[in-house]
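Left out: one protein chain. Kept in place: all the others.
Chain lettering (A, B and C) follows the sequence in which the chains are written, and residue indices restart at 1 in each chain.
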Amino acid sequence: MADATAVTVEDLVAWVHRFSEVIAEHADELTQLDSPIGDADHGTNMRRGCRAAVEALEATGPEDVTGFGRAIAMKLISAVGGTSGPLYGSFFLAFGTAGGATHTLDDAGTVAALRAAVDAVAARGKAEPGDKTMLDALIPAVEAMEASLEAGGSLRDAMAAGTTAAEEGMHATTPMIARKGRASYLGERSIGHQDPGATSSWLLVRSAAETLAA
Amino acid sequence: MADATAVTVEDLVAWVHRFSEVIAEHADELTQLDSPIGDADHGTNMRRGCRAAVEALEATGPEDVTGFGRAIAMKLISAVGGTSGPLYGSFFLAFGTAGGATHTLDDAGTVAALRAAVDAVAARGKAEPGDKTMLDALIPAVEAMEASLEAGGSLRDAMAAGTTAAEEGMHATTPMIARKGRASYLGERSIGHQDPGATSSWLLVRSAAETLAA
Amino acid sequence: MKKLINGTDDVVAEALQGMEQAHPELKINHELKVIVRGDAPVQGKVGVISGGGSGHEPMHGGFVGRGMLDAACPGEVFTSPTPDQMLEATKAVDGGAGVLHIVKNYTGDVLNFEMAAELAQADGIDVASVVIDDDVAVQDSSFTAGRRGVGATVLAEKICGAAAEAGKDLATVTELCERVNAQGRSMGMALTSCTVPAAGKPTFELGDDEMEIGIGIHGEPGRERRPVTTAAEVAKQLVDPILADLPYERGEKALVFVNSMGGTPLIELYILYNEVVKLLAEHGIEIARNLVGPYITSLEMQGASVTLLKLDDEMTGYWDAAVETPALRWGA
Partner (left out) sequence: MKKLINGTDDVVAEALQGMEQAHPELKINHELKVIVRGDAPVQGKVGVISGGGSGHEPMHGGFVGRGMLDAACPGEVFTSPTPDQMLEATKAVDGGAGVLHIVKNYTGDVLNFEMAAELAQADGIDVASVVIDDDVAVQDSSFTAGRRGVGATVLAEKICGAAAEAGKDLATVTELCERVNAQGRSMGMALTSCTVPAAGKPTFELGDDEMEIGIGIHGEPGRERRPVTTAAEVAKQLVDPILADLPYERGEKALVFVNSMGGTPLIELYILYNEVVKLLAEHGIEIARNLVGPYITSLEMQGASVTLLKLDDEMTGYWDAAVETPALRWGA
């Protein structure tokens, strides 16, 4: 079972390719979301950074999960900028470190690496669930995956559950008052707007489902 | 005859009062005329300046024609500003200088002072008839007055002839291309608009007819 | 969107090229986007750098030069620069006495500067950081991102740059910077929005009779939308919250900085400054120094901000010290 759904470095590369594609498709929407409660650049930044990450992958071709994580992280950090650059950078750096110097990850290893990645975002940004940030998509997603695996589900089941949870988490940000990031300056006026970072995080999780357990 | 229509300093003061009145009545119209081919301030500037001139006359009470001309000129120059301030200022300064240190002017003296006044405007502004300026009303007016006196007319006849000529001259500016003042920047686009300065000059001549030879 | 630009993606890169042409006294690294003073690194001098999104010109690049910043890292428009830029800037200005990072308090700026500081320290460079958070429009709380860094940044860069130029050590310059931040308060307002080139349309829409009070410098909407009013009333709406947050004793000295958000012309800024002067006089505050002009802007936004810095003699001395940058020059 685990073997059947083993995640390879090639799958991880496909994940980033797919993420880059959907970010490009949704770039304008992400920037729109970042207008009322931010500075109208989330889509632009993410598109630029993901494109650079894909180019970097094509240039280097990582050998193992750690190398993959580091390559993506460095690119996202230097090409996305803003708040989400270091946060998504931390995500992939931690993913690679947790995944280790290996070419494949089994189901548990994949979800464990995702957990480490999400925890790194929380550590770097010092945000908590309910603060109206990307963590409101990421934390429910990884918790749902863990629960699914725990209940004996396949990676595919886990990923599906994670995607659904991320999407719900993203929608749940709309009524929240932002307490972190730029949107927090608006106080109560941040209510009623979906968080752009939670939206890109949902796309990240969905891309993982499409590529790591398809 | 000459005695019967002698123009006194009091008459001159009445002229300026009357001019100020009609300028106030026509101020919006003058500013409107100054919009398509100018900077939309001719009426505003003239109203402000004429009001100041009237106040100055009330404060000082000039003794002779020279003193009258100087007092009006100084006020118009400092309170109208723009292009028409110095031009109308030159008009009255020259009028007073030509009139001399006397309390009354006879018919010939009155028209001669007006001729000196118009020549001063031409000298100051270096415009010629046909340039679409106040001179297109003033020069025909003073020429008509001179011709009328020459033909044996009274000052009243001369003033009537002058007013008609000023009005015709004002209308004649409409088809002209402006070659002087702000309207000249528009080149051909200045065609089809009556000149605001020629319009205020017609009012100046008409006020003279109403007060100096009534 | 009407702007004097070529492609929206090339705005920052091309503006840097133009800046290099206009200011050959600066060294510009176009690949990493770093603006460095011509004679850097100055041996034995503390390096002072800053950085942040572009669109606030002249801040920060226009403050690079003798007596102020040693380097600046411009990010994309309203987007934090990245750690590789900051690392490069840090290395380029390190004269062996350490480097101070002056960081405006935005999550992105803070996170990126944090990473850069870690990398620089790993390279053996002594780095200190001060996070500027002077914007009283934002409620301060340890549960939130905290106040934004706005106008006090310009003052901190000038004052700390002068202290570094005078040979003060990293601890002293850092402590001074913290003091400027502690004593500085700002509040801003907008009459119009601005348009981020890549977004192509105004970040927010304001009615003909509306203004935003409590804006930041990234075109983000403010604390509140209010009806437009006179300069006198605007001055009050900016000064009152500042004084409520950091009260002054009668006779205390302030540096007053009235800043244009970009599109408000100098003639209006002087009118606003005049009103601020009247208000401060009522409070018995002595205006010891002033700065009036567009120094920390939001693209073409119309609006203004007021910054008050409670001065001590040391700050005043460093404020007066010679400065020679594209945007601020005196006493050279």
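Criterion: a contact is a pair of C-beta atoms (placed from the backbone, for glycine too) under 8 Å apart; a residue touches a chain by one contact, two chains touch by 3 or more.
Here the structure is a predicted model, which is why all the values come from computation and not from measurement.
Participant: Going by the stated contact criterion, tell me the shown chains that border the hidden chain.
Facilitator: In the entire complex, chains touched by the missing one are B, C.
Participant: Check each of B:9, B:54 or B:87 against the chain that is not shown and name the one that touches it.
Facilitator: Residue touching the chain left out of view: B:87.
Participant: Hey, which subunit B residues sit against the chain that's not shown?
Facilitator: Listed in rising order, the touching residues are 39-41, 44-45, 77-79, 81-83, 85-87, 89, 124-125, 179-182, 184-185, 187.
Participant: Which parts of subunit C are in contact with the chain that was left out?
Facilitator: Listed in rising order, the touching residues are 2-6, 11-12, 14-19, 21-22, 54-55, 57-58, 62, 77, 191-192, 208, 211, 228, 230-232, 234, 262-275, 277, 287, 290, 292, 294, 297, 299-300, 302, 304, 329-332.
Assume only the chains that are shown with their structure count from here on.
Participant: Chain pair with the most contact pairs?
Facilitator: Per-pair contact counts point to A-C as the maximum.
Participant: Using only the C-alpha atoms, find the rotation that maps subunit A onto subunit B and quote its angle between 0 and 180 degrees, to the nearest 5.
Facilitator: Roughly 175 degrees of rotation.
Participant: Mind checking the centre-to-centre distance between subunit B and subunit C? Centres are C-alpha means, answer in whole Å.
Facilitator: 57
Participant: Subunit A to subunit C: how many Å between their CA centres?
Facilitator: The computed centroid separation for subunit A versus subunit C comes out at 32 Å.
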